[in-house]
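Note that one protein chain of the assembly has been removed; the remaining protein chains are unaltered in position.
What follows is chain A.
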Amino acid sequence: MSDLECAICFEEFKEDRCALNPCHHTFHLECIRIWHSYADDLKCPTCRTESETITLGFEGVSDGYGVIINLRDGFYVRKLQEFSEMTSVGQTPQIITDFNINQEVEEEEDNDDNEDSGDDHRLKDEGSGVDVLVNEMGELSITENTVRVPSTTRILQCNICGEIDESINECCDDCNTLYHDHCLRSLAIEIFQPQSWELCVQCNKKLGKFNMPGEDVRTFNPDSSKIVNGRLRDKNSLATERIYHNMHLDEFETLRTVKYKIQEHVRNVLNDFKKRAKNKGISISTADFIFVNKFVSRNLYQISEYKYKANEIDYDGEAKKQVLHQLILLGYTNI
């Protein structure tokens, strides 16, 4: 039997291919659900491995995102990438149930270009425009307070699968939530109310049509961006921190000077290393230089708790130690 056929009905797969986890055997969603309701257990018919979840849309497995049905608890949505990486090292997958975009207060990373006030036009100059945001979300219900949507910004994301693409075509006129046609249908089948696919998951109102704007769409990436006051901002920028923490301007200035001072130590040390390497005939690439600079600087801010403590901390010594360590990790072993 070929891999393109469902082993239960022997029909070819179209868009309705789904994979059982952890064994990744694929079936039609309908077939495997009928089988599981017939059988007393949730085992895979092919290999008899006890299944935990189903990934809807086999394409989702390859591109890293997917809608996942937990066979015991019901429907939830998450980034599949995290799931597959975790299982590959033998850990139980973590389920992100409620991803609050405002919850993360990460270390800011100094980047001179970003120390602007962060106006709209600045972001637009970067080539993408800010009309459209995408947020990351965990469970189906995205709570009201996680995302504030000002009139200029619109979250363009399927509320079921969390994906953003051309095929988002259903929109709730009431709460502005967007959906993929196919996500709604599979959800409706999953909850055994096939008629309910035309209704908004949040407010149960009938959905209208939605057309994707032709303009560029700026995507939210939780690693690099952050939504502050409804605007998409660079997560590592100082300006973002200032707005986020509602800082006064003088506080902000102090923070900035602290960063500059610490950064200077690191840069001096790095330059020393660069010179020394040059004498030995080794050249440190710009990318590595920037990486080490950022990495070590960030570590040092952390140690000094955002205050410049020249008396307590030996910045030069600490920087030297860490820079050397990072350079060796990057493969510059002879330095």
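Here are a few things to note about the model shown:
One rule holds for everything that comes next: a contact is a pair of C-beta atoms (placed from the backbone, for glycine too) under 8 Å apart; a residue touches a chain by one contact, two chains touch by 3 or more; residues count from 1.
One rule holds in what follows: contacts and distances are computed from a predicted model.
The complex includes a chain that is not drawn, and of the options "[RNA-polymerase]-subunit kinase", "Cyclin-like protein", "Trafficking protein particle complex subunit" or "UBC core domain-containing protein" the UniProt name matching it is "UBC core domain-containing protein". Contact between chain A and the absent chain runs through residues 1, 7-11, 31, 34-35, 38, 40, 45-46, 48.
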